[in-house]
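Removed from the display is one protein chain of the complex; every other protein chain stays in position.
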Amino acid sequence: MPDIYHFFQMLVNGLNVGSTYALIAIGYTMVYGIIGMINFAHGEVYMIGSYIAFIAIAGLTMMGLDSVPLLLTGAFIASIVVTSAYGYSIERVAYRPLRGSNRLIPLISAIGMSIFLQNMVLLSQDSKDKSIPNLIPGGFTFGPGGASEVVVSYMQIVVFVVTLLAMLGLTLFISRSRLGRACRACAEDMKMANLLGINTNNVIALTFVIGAALAAVAAVLISVQYGVINPGSGFLVGLKAFTAAVLGGIGSIPGAMLGGLVLGVAEAFGADIFGDQYKDVVAFGLLVLVLLFRPTGILGRPEIEKV
Amino acid sequence: MATKQITKLFAAMVLAGVASHSFAADTIKIGIAGPKTGPVTQYGDMQFTGAKQAIADINAKGGVDVDGKKLLLEAKEYDDACDPKQAVAVANKIVNDGVKFVVGHLCSSSTQPPSDIYEDEGIIMITPAATAPEITARGYKNIFRTIGLDSAQGPAAGNYIADHVKPKVVAVLHDKQQYGEGIATAVKQTLENKGVKVAVFEGVNAGDKDFAAVIAKLKQANVDFVYYGGYHPELGLILRQAKEKGLNAKFMGPEGVGNDSISQIAQGASEGLLVTLPQAFDQQPENKALVAKFVADKKDPTGPFVFPAYTAVEVIAQGIEQAKSEDTAKVAKAIHDGTFKTPMGDLSFDDKGDLKNFKFVVYEWHFGKPKTEVSPQ
Partner (left out) sequence: MTRNLKSAFFSALLVWAVAYPVLGLKLTIVGINIEVHNTSTFTLSVIAICSLLMFVRVLFNQQLSAAWKASPNMPKVPSKATDFLTLPSTQRWIILGLVIVALIWPFYGSRGAVDIATLILIYVMLGLGLNIVVGLAGLLDLGYVGFYAVGAYTYALLAHYFGLSFWICLPLAGLMAATFGFLLGFPVLRLRGDYLAIVTLGFGEIIRLFLRNLTDITGGPNGISNIPKPTLFGLSFDRTAAEGMQTFHEYFGIAYNSINKVIFLYLIALVLVLIVLFVINRLLRMPIGRAWEALREDEIACRALGLNPTIIKLSAFTLGATFAGFAGSFFAARQGLVTPESFTFLESAIILAIVVLGGMGSQLGVILAAVVMILLPEMMRDFSEYRMLLFGALMVLMMIWRPQGLLPMQRPHLELRK
């Protein structure tokens, strides 16, 4: 029964890619949920996160560290700190002055920001692909071998576990903590939240920081798993994650998680059936189909039309 | 036939007329056009590195000897972002700037539209990177290239696979780019002509990171040989992931993958990779001094377009010297007729402007060790 094995292999691969989409999609969805803008620079934040991860790993290795858990921890911390700073600064510089204007204005500003960041990294880190060796080689193999086996690498397991932990942490934070409650309040009604004494500016900044931090987690996972980064890598991943966010229902955090996973799995099977070159067509086609039947995404709340 | 000759002669005369009155400057401007921004900047950088180094080297020797007068070369850089639309704007700017010699462009798609303009305006263009056969197939007099064609490299690889490797199940992948798909199609055709069946022929997305789906497919088809048409970033990742997923197949790629970056990306998985290369210019003993110069300037000499770009400048300089004139019509004729001693060996060009006798050799890649030649073709 090689086909069963093949099926499971595709499923594992799809979930692997999907979970990283989900992490990045949360950044889109949270920003959208609170201020209703599409943050097109989010993909570049992810890209910067992956550069920071490499810088941290290379730096620590040069200092003589060779324990993989320590390297990864260092990469996570450095990447989260720096990308959070980016998330905060981008909001401050490019979006806050535009709050309250037509919603297309911040969108264009975000596209400008994305071009700026991509070229900044291109100039400072040069255009060449940078790569690191596989930090966590090996994996589990199931099945009799040859064409009939499922390989789950250790790295894939790390991706699943870290993603799960990050999601769990975020869910707890949003549902239990004071700040999380403030976030939800702002998403519900910004003006009212402001009247009730919530510093909405801080909450919006926090949203950008959380989104950036989760993008950093995804950046470390993806760049360590695949081992190659370049300044152009943020755009496509950002676009896919945005698609995932809309697929799940933009503005909804569980929706972004689900959307990411669905998109990843659909891409894996789509690539298998139609060929790898149609992977993106499958992704966007799925989006169109879902939106035709559920105009606000899988878990999106139906919009109430106000007069 | 005769009328064609006359029109050509007439064209050359007009060109000479146009060209003759703009040469009063003390330097010869060499335009270098390619991507400095955008997704393929890293290939553009290779081209700029090579061409600028050549210009610096020639100037260090006192410049180009034009009929007894020594003239220095002046590099003028143009960014086309590998976008055909911008490439046309760049070409027009080059015309405006009075530049008569161009090294570039990089991507085949952004080389073709400007080449129309250059031919029209009597500007000599040598592309060190664009491999699409159509570029030189239109009977242009001023368009040359210092790199092999897709249509030459593909058959070389295909013949080697069929005659020497003799695999059981072959897959041919490509990156859906002009270069990659062109070569991959040529390989597939050669293999099928030789009676080798290609089980999987598929494109992957350039710039993608995850190739798990295509690898699972190759595994399902029990593929034991994979030819990949494209560049090193994607093949490096494919090699890496194939090893992780336990796909036991031999891989082969064109010169676009044959540089040190592939070992860097694929690490141990690059062991045993077969590559068709013109010749490893950066590893030939006579180029050692030149490579050292690149390294001393903190430049990377390993990319596939560094040496072709270096050579393109050399060919222009030597063409000017052999023509004893800066007149582009005469230089174009000199380039067509002459032989040039360059880091890529002694070169001469055919009627179309392609390199004569441009041969590809198959190398086997070794991780951490120099590659070895496996077939003298």
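Note that the chains are named A and B in the order they appear, and that numbering of residues resets to 1 at the start of each chain.
Here is the rule we use: a residue touches a chain if its C-beta (ideal position, glycine included) is under 8 Å from a C-beta of that chain, and two chains touch if they have at least 3 such contacts.
On a predicted model such as this, the values are computed, not experimentally measured, just so you know.
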{"item": "Residue, one of B:Asp57, B:Glu74, B:Asp120 or B:Glu321, that touches the chain absent here", "value": "B:Asp120"}
{"item": "Per the touch definition above, residue among A:Leu104, A:Leu164, A:Met192 or A:Ile273 touching the missing chain", "value": "A:Leu104"}
{"item": "Listed residues A:Leu11, A:Ile115, A:Val158 or A:Ile298, member touching the removed chain", "value": "A:Ile115"}
{"item": "Interface with the undisplayed chain - residues on chain B", "value": "7, 11, 14, 36-38, 77-79, 81-85, 88-89, 92-93, 95-96, 108-109, 112-113, 116, 120-121, 132, 134, 138, 176-178, 181-182, 203, 260-261, 263-264, 267, 300, 367-368"}
{"item": "Footprint left on chain A by the chain that the document does not show", "value": "32, 36, 38, 40, 48, 51-52, 54-55, 58-59, 62, 78, 81-82, 85-86, 88-89, 93-94, 97-98, 101-102, 104-109, 111-126, 128, 130-132, 239, 242-243, 246, 250, 277-278, 280-281, 284-285, 287-288, 291-292, 295-297, 303, 305, 307"}
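What we mean here is this: only the chains that are shown with their structure count from here on.
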{"item": "Chain B residues within the chain A interface of the complex", "value": "37-39, 41-42, 44-45, 176, 202-205, 207-214, 216-217, 219-222, 232-233, 236-237, 240-241, 244-246, 261, 264-265, 267, 300"}
{"item": "Footprint of chain B on chain A - complex, ascending", "value": "2, 6, 9-10, 13, 16-17, 119, 122, 126-129, 131, 133-134, 137, 139, 141, 146-147, 149, 151, 153, 222, 226-228, 230-233, 236, 267-268, 271-272, 275-277, 279-280"}
